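What you see is the complex with one protein chain gone and the rest in place.
Each chain carries a letter (A, B and C) given by its place in the written order, and its residues are counted from 1.
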């Protein structure tokens, strides 16, 4: 079975590089086109990019000529697929144009996250939200569509909330994050700002933390999103850590539960069945650590190849109901890997990869299209 | 005017060194005796100490011979005064023995903080709590007494709570701290634990954060402490910062108030009148910073010579009522300087420094000397 | 005695801010004009600047309107004086134009450092190099002149070299520096480049380290500079430290000397007599630390208000003759404070501050002009 050729929009930035790195080894997708900044257009990707990932630029992508972001990428596919790591202003312009031109746009940008017809997606949390896609197409008049992944800080806190929501209901959340410098891209945070320091501000992040979970934890009924009715109060902080976002969270539950019940719920939880078909989803998705001093960014961020949630310090909250600490790798689970998982879900659900046959080793396949 | 000679118990540790450094320049007190660990006993302080403070060991203290901690210090004074920076086990043994022998023990240790007859004291917050001293003497049968200063992390969050309590009442508090490595003393935190990392655990700290404020914000009536009825939920974290404890705090008020009212209360607050007589209390005690990215440990910890609170990000909390960030220097305001301020208060209030008269400008004078 | 009004060119950058901060308290100079980037022109300095220094913007400077860099500053003085912290390209254009217009240009930039007629100056090292000024004026046809201060990394290593040169002669130097992030200005070094890392590259720095000392340690004879005949090999590294440049240096001496003799030379050295008249030069200029683990950036950078050299680990070099470690504060001694000292020297020597009288407290004064 041949791989699906995809485009990476904004492939020379740090998230774009991560897409290129992850796609180099991906069983289903391969990079067929890259777009980049003016400085890099027309040069081989391997020469134009200021490669920040471990190891070397993947050989095949290195030889691709960087193109301007435009509809002339002329990718094959039914629909053709692009991953977007564009800067915000360009995402705002180009993502709808690609969708209007029939592309499936799998984006890591924030522009359309809160659009009620755009699925804000973590396959292990709300895979059914792709049911918004037909409504999106109808409302926007697009043959293609956009699916978004949440902000990296939202991601770090969300899985335990999902589990508590299912088990007990969730009414209110107060959280304080400690976020890594890589979340700001490159050059991103000046070393003079963050060395020996904490900065209690990340532009727009408190709002994202307060809004995105209500959508992620919401329900889709009849093609419409019903946001979860949860009050959220957030304070995002930048700390001098390279990778790994840590969240300190207090939750008021729908019905009272002890710390032991909360821990039992975490341990008992199993992801939706479709997750078993996603090659990038880790074997152990939620790692509960009973030690009093975990999770820690440096020691836990790489768990599950950077795709697991590590959760600890689950205990009673003397003001609300339960407290916990949760950690994810912000540039893997929280960004490029998360978006890649979204594409895997779209393929399994038949939204992309039309006219493909099932692979013999079973991972999946579309029968005919949708 | 001669200065009051004082002893420093545990003078070779980091907090002890800070006492020595601060007392070298103090207008009212001077170091007359130092006690230390076995390794250093019998040697001049300047040789025995592994000096970690900026600059050199103060000349006069450097020449003092380190003594074992014992009642044979034989300090003059009415009562004689010792500052305690002893390790916990030794504090437990020696602080009561000194009080029983008639000493005023001004301690930075945690052992007796929650004893209902021991004032847990920040002069700018609850100077009237020294009214517990007679009850303490009566109950313990001590001619001397102990006064304690709170944990450095409690300190960072407390001043805005006090102000909100006075203005609106405070019912519940959820806080997450980001604490500096110097809070653990020396050698303290291993660099392998904290470099490029956050550790969501400091032994006993969550409990201190949940208990101490109820005492600090309590009332003393008829020589008895009435703890404040406030539910507190705390998560203490260690971050890779040298100095400066930062607290992220959400508060449920007694009566609803807007962010603007909360800010106005902070700006309008004035410390108790007695504070004007304390030479170490900074001119500007509470610095409200309107920028969205303050306070920051490295940029704000030295405000007011490390004795000011810097507060910012005061805003509505979507779950409780208001949120804020507050910062203090943990080894100055949060430790040695705080205890020194307690001694200044005791002198102004007449609990120590018998036979001395007040100077007209509010600073002190001995009548005759001793 | 009134202070001399001066201009600060490029006053909104980090070095320019340091000039503004230091000049606010200076006994001889005061800021009368500031120039800045397009973004800030026309606004009060206190509003336009992104202030990075400790404390607040000095009140008087805060009210000055930021001007474009031009000859219309119209400063008084004989000659008028400007401190330059301009970006390189602007320094190249404007410093000669100010000199041609009669200004004394005291610059911290690198553009004219190696011009043979421009004194490269550290008052405590080569105060006699101002004798190049008349030649500079003659050769360039300028009524004014330029004096430069060396690169901050050159500065860290230079004082022991000077002393060894005087005592034994110096033939060759091999050095490796470990330089602080503040040396790159703001935003300067990306935190993603330097966190948990060392970068063995600072653009142009190896060359400066190899060239500037030969000029600083050279002689001025008959108005001409004779560079010192010293071979220098340098490797500059950036390390994750906020402030303080540390140099590891091996030296081949003109005549063999033991480590003890080298240490004795350091201890015996006294700065040139004129230094006693410079208010910013620290009481103790060279601090020799005998401990095996000093100097250290965080513990020694603030010695002498950031203007002292701390030197240690002087010992025999098994390949050349002696080794040592030396440290200075890169933004104080190595940048703004160093340039300010140059201006103090110029005033004492009569190159600036014409028509001034001696101050009663003696620090100096020009009689009539030069």
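Here is the rule we go by: contacts are C-beta pairs under 8 Å (C-beta built on N, C-alpha and C of every residue); 3 or more make two chains touch, one makes a residue touch a chain.
The shown structure was predicted, so the numbers you read here are calculated from the model rather than taken from an experiment.
*Asks:* Consider the whole complex, including the chain that is not shown, and state which of B:115, B:196, B:300 or B:321 touches that chain.
*Replies:* B:196
*Asks:* From the list C:114, C:131, C:239 or C:264, which touches the chain that is not on show?
*Replies:* Missing-chain contact among the listed residues: C:239.
*Asks:* Taking the entire complex into account, which one of C:37, C:110, C:277 or C:296 touches the absent chain?
*Replies:* The single option touching the absent chain is C:296.
*Asks:* By the contact definition given up top, give the residues of subunit B that touch the hidden chain.
*Replies:* Answer for subunit B: residues 52, 181-182, 186-196, 240, 242 touch the chain left out.
*Asks:* Contacts of subunit A with the missing chain: which residues?
*Replies:* 54, 195-196, 242, 298-299, 302
*Asks:* Using the touch rule from the top, list residues of subunit C that touch the missing partner.
*Replies:* Counting over the whole complex, subunit C touches the hidden chain at residues 172-174, 176, 178, 195-201, 210, 231-233, 235, 237, 239-242, 246, 248, 250, 252, 292-299, 312-313, 317-320, 323, 325.
Note that only the chains that are shown with their structure count from here on.
*Asks:* Distance between subunit A and subunit C based on Cα centroids, please, to the nearest Å.
*Replies:* For subunit A versus subunit C, the centre distance works out to 49 Å.
*Asks:* Please output the residue numbers of subunit B that touch at least 2 other chains, ranges allowed.
*Replies:* 195-196, 242, 298-299, in rising order.
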